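Here's the structure, in structure tokens; my notes come after.
All protein chains but one are shown at their positions in the complex.
And then chain A:
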Amino acid sequence: MLTVKLRRASREDARAPLALPLSDAAAVPAALRAAAEAAGFAGAAGQTVLLPERGVMLLGTGAARRPLDWEEAGGHAAAAAGEVRRFGIDARGLPPVAAASLAAGACLRAWRFNRYRGKPTPGPHRLDLIVDDPEAVVPLWDRASAGVRGCLLARDLSMEPGNALTTRAFTARLEALAEYGIAVDVLGRKRLAREGLGGLLAVGGGSENPPRLAVLRWRGSVAAPPLVFIGKGICFDTGGISIKGAAGMEAMKADMAGAAACAGAMLALALRRSPAPAIAILALAENAVGPASYRPGDVLRMGSGRTVEVIDTDAEGRLVLADALHYAQRFQPGAVLDLATLTGSIVTALGAHRAGLFGTDERLLAQAQAAGEAVGELLWPMPIGARHREDLASAIADLKQCASGTRQPDACHAAAFLREFAGGLPWAHLDIAGVDDRAEAVALGPRGPSGFGARLLDALVAMYFEH
């Protein structure tokens, strides 16, 4: 992440351009007006003009109003800074929340993943945030940067290749979060068997890398039922016996993005010492093809005691989530949200611009949607109809895992399936299969993993569960 320094005055440094947030052409300082006019700068949101000879960047903010608008402006500044190691944003005259948001946006946009490169990709390392009163900005920056760090952890995890981020490696990364005051408990095969989590055990059975259930706990400081986040963590998804086509399969290293987002959210809560108690339950497994793989036609006994007929081993996410949802019941949560790169169907339905939102509790759904709007991670409500549940009727077990045949509303079927394991709790399910990875850069991130969900969950807690 960018190193952010809060300063009162800017350093004169021609190699470190200073971005001037400007709402329109009239706001451009007189000395720069001719250059601005020549470059066609009108102050529209997202518009940037570099004036290297003056060490300045004109940064259009338009009618920025919400923190998200300022974040996006900060992101545009970071993108326009290009390959310089250091740049600045002049937030003097702006409210402290705008200043903090500009920096947050810049950090999100400037994120890079260099672990496997001999020579890191060039780009900014350091941001000087020029403000009137650093003291006033510090608490807001602490808050905003917590969410940013959570998001970036989620991206880092999602970016890791399948041979590096095995289930064991993932749990090791999670155990390191103890440093921030998060209690981590990892269930291995024996305990999973004792708990009867047959869904997770079956999905993880085909791989040399054993399945794990990781439970992350942030105690908070208020006595309230915890909020539980559940994440799908398929470290690599070959599809299993119902193997996927080869084209594009490399993207399946990120089939753990839901779990990564939940881990990121926990880090954010811990970093900003949230008063709200929260628990993340991450179902980790590799869906591999092996001699002990589960098969289409298998009947599984799940943690809840329900039996499930397997139709397609590539619909594995709902099986591991179902067991995690069941495991969540023991914590008597106030609400449960699960995040999963669950279905191709949701991509067909909503594309890459909104995640699918399913659930049983109107209030929780509205809250999740509002939290998403606040951080620019958009959700769209989707239905669970009676017919969707009927389609899961099995001839041999309590229910089928998915419907047979092509052209199925599989995202709705998956949600109907999960509802059976939510135990009547207020529950929301976010199908993030279309939004976990970006084909193109946006204001708040380069192309690649988006970390979608970490900031949303952090905002959800901040907006609705801390009072």
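Note that a residue touches a chain if its C-beta (ideal position, glycine included) is under 8 Å from a C-beta of that chain, and two chains touch if they have at least 3 such contacts; residues count from 1.
Quick note on the criterion: contacts and distances are computed from a predicted model.
Chemist: Between "ABC transporter permease", "Probable cytosol aminopeptidase", "ATP-binding cassette domain-containing protein" or "Cytochrome d ubiquinol oxidase subunit II", which matches the UniProt record of the unshown chain?
Modeler: The chain we cannot see is, by its UniProt record, "Probable cytosol aminopeptidase".
Chemist: Among A:117, A:190, A:330 or A:407, choose the residue that contacts the chain missing from this document, as touch is defined above.
Modeler: Within the whole complex, the residue contacting the unshown chain is A:407.
Chemist: For the chain that's not shown, point to the residue among A:225, A:290 or A:383 touching it.
Modeler: A:383
Chemist: On chain A, where is the contact patch with the chain that was removed from view?
Modeler: Contacting residues on chain A, toward the hidden partner: 345, 347-354, 380, 382-383, 385-388, 391, 407-412, 434.
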